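The structure appears below as C-alpha cells.
Here we show just some of the chains, and they stay where they sit in the whole.
Labels run A, B, C and D following the written order; every chain starts at residue 1.
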Amino acid sequence: MASLEAVRSKSASRTRWLLISPAVLVVIIGAIAPLLVIVTYSFLTPGPTGGVNYTLSFDAWTRVLFDRDVFDDTLTLSGTNLEILLRSLLLSLATTVLCLLVGFPTAYFIATRNPLNREVWLLLVTVPFWTNLLIRTFAIQDLIRNEGIINTLLIKAGFISEPIQMLFTNFAICLGLVYVYLPLMILPVYASLERQDRSLLEAASDLYARPFNVLREIIVPLAKPGIIAGSILVFIPAIGTYVTPILLGGGRNLMIGNYIEFQFGQGRDWPFGSALSLALMAIVMVALLVYIRHGDSHGHEHG
Amino acid sequence: MAKAFPVTHQRGFGTVAITTFIFLYAPLAVALVFAFNAGTSPAKWGGFSLRWFQSAANNQQVISASILSLKLAAISATLSTTLATLAALAMSRTPRFRGWTLAYSAISFPLMVPEIVTAVALLVVTATFRGWTGYSGLGYLVLAHTAFCVPFAYLPIRARLQTMDISLERAAGDLYASPWNAFRFVTMPLLFPGILAGFILAFVTSLDDVVITEFVKTAGQDTLPTYMLGQVRRTITPEVNAIAAVFLLISVALVMCIYVVNQRTKIN
Amino acid sequence: MKDESTPGVAIRLNQVTKTYGSGNAVVTAVKSTTLDIFNNEFFTLLGPSGCGKTTLLRLIGGFEYPTAGTILLGGEDIASVPPFQRPINTVFQNYALFPHMTVAQNIGFGLRMLKRPRHEIAARVDEMLKLVRLENLSDRRTSQISGGQQQRVALARALASEPKVLLLDESLSALDYKLRKEMQMELKSLQAATGITFIFVTHDQEEALTMSDRVAVLSSGEIMQVGTPHEVYIKPANHFVANFVGETNFLQGRGLNSDDRGAVIDVRGVGAVAIATKDRVAPGQLVNIVVRPEHLRILPLAQEPAGQLTGSVKAVSFCGAETQYTVELSRGAAVVTVRRYNTPEENLPIAIGDEVSVNFTPNSAQILPA
Amino acid sequence: EGNLNIYNWGEYTSPELIDKFSKTYNIHVTQTDFDSNDTALAKVRQGSSGFDVVVPSQSFIPTYIQEGLLAETNPGQMENAKNLEERWRDPAFDPGRKYSVPWLWYTSGVSVNTSVFNGDINTWKVILDPPAELKGKINIVPEMNDIMFAAIKFEGGTWCTSDKALLTKVRDRLLEAKKSWLSIDYSGTLKMASGDVSASLDWSGSALKRRTQNHSIAYGLPKEGFTYGSDNVVVLKDAPNLENAKLFQNFIMAPENAALNSTFAKYGAAIIGAEKYYSDDMKGAPELTIPDDMKSKGELLTLCDPKITQLYSRIWQDVQK
C-alpha cells in the first residue's frame, strides 16, 4: 500500500517536470545562457575586428572602474566611467523618486474611489502603459521640442520670449523615463493601498491622529511593500534604459545602456561591454536584494 | 452638513492625481492630433489631413515592419502562453516541491535583467550562431521574444490559478470526471480569462519590444518599433504619429478586451 | 451648549436620525433615537444584522454625522468635533491593530498622537500591558499573537488614553466559542476596574444578557426596549423583543376577563388559559401568550391526565445537556418547542408521534398584544 | 527575383530608385539604416548580418577589403561602368574598382542657420569654439573621423598625427566644445529645419537639403581644412543575394538612376550625365561644388594607421560619454 502512494508521487513528479521544462528551457536558451556567455567574454580580450580573443584577462573588469590614460597608459580611477554610472544611477533614482512622488497620490486617489470607478481609473493608467514605448517617447519629444506645444504655448502666453531648451537635456531623459515607467509605480502601490483596511485609518483617527499623521503613520508604512515593488519595477528598466537617452538625450547624455551598446558597436570591445553589462546586473541585483529583504516582510517594518 | 467623516481624505492628492492623468494623456493626445497634420512637422500645425496615414500605408518599409511585428507577436505570444500555461498548471496545482523556487526563478528571470543586458548577450550569441550555422532567419527573434514573454504570460495565468479554488477540480474528480475531463470542463473554462490575459500581455510585450529586437535582428527583420527607432536617422514627419495612432488603437482595443473579459468572468 | 441638568449621563442621543443615500434609495439606518447612557455603565446595543447598531456607534465615535438630532457627550454637543478630537475610543470589530507596529507601539499610539512626553507614554503602556496581562508580548508584532491576545491589545490601545467612553463593535464575534466566553469575563471585569462607560454592540442575545448592565434592543433603526437583561428576557416589551431575545413560544388568543392578579385568555383549540399578569386585557382583545421553551413541562399523555395543552410530538432533538421537543398542539393551536435537561439515567419515554400533555404555570407566561 | 538587403546611411536612399530597381528586376528590397561608418563596420564585422550591400565611405573601403568582408564583384567591368566620372574611375581606395561603385560624393563642413548667427561660417570655430549665439544649439554628427579631422585641423595639426601634445589640445578642445553642443546625433542636421539646432558639423548634400526647407541655412567649408570623399556600394562576401547585389551595383551607375539618388539626397553623383536629370534646386547649388580658392584646403579622407585610429577612437569615446 505504501508503494502505491510512492508510485503515484513519482509519476506525478515526472508529469510535473514534463510540463515545467519547456518554459524553463526556452528561458534558459533565450535569456540565461547568453548571460553566461557574456560572463565568459568579460574575462577575455577584445578581438581586432570585434569579437574576442580567447586569452584570459581581467582588463575589462579593471576598466569598469579604472581608466588607462589615452597617452601614457597610467591607471587612474575612471572619471568618465564613474560619471556614466553615476549619471545613470542618479537619473534612474531621480526617476524613481519622481514616479513615487507623483504616483503615490495618484494610486491613493484611485484606491479611494468607489470600487466601480476604481476599475475605470485603473484602466486609464494602463492604457498609456500598453502603448508602444517608442510612441510614447516620440510623443514626449514632440511635446517638449523648441517648436513643440509647450514652448509655443509659453511663448504665446508671453511667459518667455525664447523657447526653453528641454529636449536633449537630462531633464528630458528624466521626464521621458517618468512618463514611460510611471504606471509601473502606480500599479503596485495601488495594489497595496487597495488592500489596506479602511478601519485602520478610522482606528488612527479614533486615536487622535490628524489626517497628515494618518498618512505618515499608517498609510505610507503599510504601503511599503507596494512602494518598494514599484520602485524596483521603475528603477530596473530606468537604469538600463537605451532608447530614451537616444531620443530625448540627443546622444550626448549617454547612460550605461548606451555605453554598453557602444562597446558592442562602434567601440568594438566586447569584453568591456560584457563587464559593463554585468556591473549593471550587479547594481540591479543589489536593488532586488533590498526588495526581497523589505518587500517580502509584508511591510511589517516600522521606521 | 457632511455625511461622514472623510477618513480617507488627504489634501492635495486629488489635484496631483488629476495632473498625473493629464500628464499621462497630454503627450498621447498631442501625438494623435498631429497624426492628422497636413504640414510636415510633428510639432507645427498645418491644417487637417489624412495624408500621413496614406503615406504610412504606402510606405513599403512600414508595411513589412508592421506585418513582421504582428507575426512575431502572434507566434511568440502563442508559444509563450502555451509554455506558461503548462508550467503554471504544474507549479500551482501540486504542493511545493524541490526545485520549485529554481523553476520559478528561471521563469521570472527575464523580468529581473535589464533589457539591454539580455540584448547584448543575445547579440553576441546569435552573431556566433549565425556564423556557425549560416542560418539567419526569424528563429532567433522568435526564440528571444518567446523567452522574454514567458514571464509576462505566466503571471496572469498563475494569478488566476491561485484565486481559482482547487476544490473545484477535486469536485469534478469526485463527480466522475477523469483528469482530462476535469481539465476540459472545469480548469480550462475557468482559467481561460487568465490565459487570454497572459496571451495579450505577451502579445503586447512582444509588439512593444525595441531593444532586444534591435540587437538580434538581421537584414530585413525590422519590426515596427525598430523601424521607428531608425527614425533617429531619418526626418521625423507626422507619419510616425499616424503609425502611433493606429498602434494606440490596437493597444486600447486589447486592453479593453482584457477588461471586459475580466469583468465578465470574475471568480466569485 | 452645556446641559447641566443630567450629571450622571455620559452620552445623550437626542432624536438622532441617520439616513444613507438619497432620492428613492434612502435607507434610514437610525430613526429618531433618544437614549441616555450613564457614566460607568456597561451598555449593550443588541439587534439583528442591519438594525443600525454599527451606525449608532459610528455616530457616537464621529465617523458619521447625524442627519438630524444631537449627540451630547458630558452635556456638550459634539456634532462638529472630528473623531481625532473626541475623548471616545473604539475597539473595532476586526481590532484594526496596526500591523506594522509592535504591541507596545499600538498601545502607545494614541498617546503619541496626543504628543504626551515619552516617559509618560512608556509608563502608561506598561500599565496597560499589565492590565490586560500581556507584559511579555510587548515587542511582538500584532500578527504574531493569538486572536484573544489581539483583542486584548485592541482594548488596551483604546483604554490607554483614558477615554470618557469606550465603544466596542461586535468585538467578540470573531472569536471561537471557548475564547469568547473567556473574553466576556475579561471585558466585564475590565469595565468594573476602569469605571469607563462601555457601549458594546452585539447581535448575540446570550452575550448581551450575560455581560450588560443595561441592554437596548434595536430593530430597523429603532429602539424596541431598554432595560436590564432580566427585564428584557422576562418582560419583553413586544413581540420582536420576545422573539429575538431567547427562544419563545407564542399562543394566540382573545381576552376573556382580567383583574389585578391575572387574566384569562381563550386560546383557539385549547380553551381558557389563566395567566398571572398585572396588565389588563380587554375582553375579546387579540393577544399573544408568550412562554419560554424551558418553562413548558411535557409528559406522556398516557402517563398523566391531560393538562392545559395536548399535542403530538413532531421532533425530538438530543442536544447533550438538553433535549428539545417540537410539539404540534391539538387542533392546530400552534407548534411549540419544549426544552428540558436530560436526566443522566434515561431520556423521557417520549418519541416522535407520541401524544403528550404540555403545561405551564400562570406565572411563567407573559401577555403581549398580538 | 528574390531579395536584396541594403544597409545604407539613413535618409540617403531614394525610394523612387528602390521602386524602380524593384520593378525592373522583380526583386524585393529591404533597407536598414546606419548613422556612422563605425556602426556599419561593427555590424558587418559581427558576420552573417544578412546584408547584401553596404554603403561605407571610401575611407573605410580598404579596411573592408583587408578584413576580407567583401565579395569581389568587379563592378569596374560592368556594363554601366562606362558612366563613371574620370576622377572616381580608378580610385586609390579600390584600384580598378574591383569591389565598389560610387553612390554619391560629399564634402564635410558646417551648416549654420544664418538668422541665428551671420558671422564667418567658413571655419571650424563655429562648432569648436562657438559664438554665444550658437552655444547650446550645436549638433555633431557621430562620425568619429570627421570630427577628429576637424579638431586636429582647428588646432593646427595634420591628419593622422600622433603628436601627444597636439592631441591633448584636441581632446581638451573637444571636451570644452562639448559643453556648447546640444546633441551628438545623426538626425541632428535634420533638426536644423525645425529650429532645435542652429549649427552642425554636416555634409554638403545634407546642408543643401536643409536649405531647400529653410533658406537661412548656409553651408561653410572651413578654411582650416576640410575633407571630401564618396560613399560606395560594396557587396558583402556572405551576401545571401550576391547576384541581385551585382545587379544593383550596375543599376546605380546608370545616369538617370544615379540622378534619382542625387535628387533625393541632394548630393552630387559620380556619374557622367547624371546632372541633366537633377532637380532644379540642385543646379548650381554652392554646396555641390568646391570653390576654387578652397580646393587646396580639401583632403580626400583616409583612415589612419590602426594604432592611431585606436588612439583617436579613445579620445572620441572620452568626449562622447
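To be clear about the criterion, contacts are C-beta pairs under 8 Å (C-beta built on N, C-alpha and C of every residue); 3 or more make two chains touch, one makes a residue touch a chain.
Computed from a prediction, not measured in an experiment: that's the story for all the values here.
K.L.:
Given that a single representative of each chain type is displayed, how many copies of each does the whole complex contain?
P.N.:
Only one copy per chain type is drawn, but the file holds A x1, B x1, C x2, D x1.
In this section, only the chains that are shown with their structure count from here on.
K.L.:
Based on which chains touch which, give the shortest step count from chain C to chain D.
P.N.:
2
K.L.:
Of the chain pairs B-C and A-D, which one is connected by the greater count of C-beta contacts?
P.N.:
A-D
K.L.:
Using mean Cα positions as chain centres, tell me which chain lies farthest from chain C.
P.N.:
Here the answer is chain D, farthest from chain C.
K.L.:
With centres defined as the mean C-alpha position, give me the chain A-chain C separation in Å.
P.N.:
57
K.L.:
Based only on mean CA positions, could you tell me how far chain B sits from chain D in angstrom?
P.N.:
39
K.L.:
Any chance you could list the residues of chain D touching two or more other chains?
P.N.:
Touching at least two other chains: 46, 185, 194.
K.L.:
Tell me, which residues of chain B touch at least two other chains?
P.N.:
Within chain B, residues 5, 7, 41, 43-44, 123, 231-232, 236 contact more than one other chain.
K.L.:
For each chain, which other chains does it touch, given as pairs?
P.N.:
Per the contact definition above, the touching pairs are A-B, A-C, A-D, B-C, B-D.
K.L.:
Which part of chain A faces chain B closely enough to touch in the complex?
P.N.:
12-13, 15-20, 22-24, 26-35, 37-38, 41, 102-103, 105-106, 108-110, 112, 119, 123-128, 130-136, 138-140, 142-143, 145, 147-149, 152, 179, 182-183, 186, 198, 201-202, 205, 211-212, 214-215, 219, 236-237, 239-243, 246-247, 257, 260-261, 264, 270, 273-274, 277-278, 280-281, 284, 288
K.L.:
What does chain A use to touch chain C in their complex?
P.N.:
Touch residues, chain A against chain C: 197, 199-200, 202-210, 213, 217-218, 221-222, 224, 298-302.
K.L.:
Enumerate the contact residues on chain B facing chain D in the complex.
P.N.:
41, 43-44, 61, 64, 123, 127, 130-131, 134, 136, 218-222, 230-236
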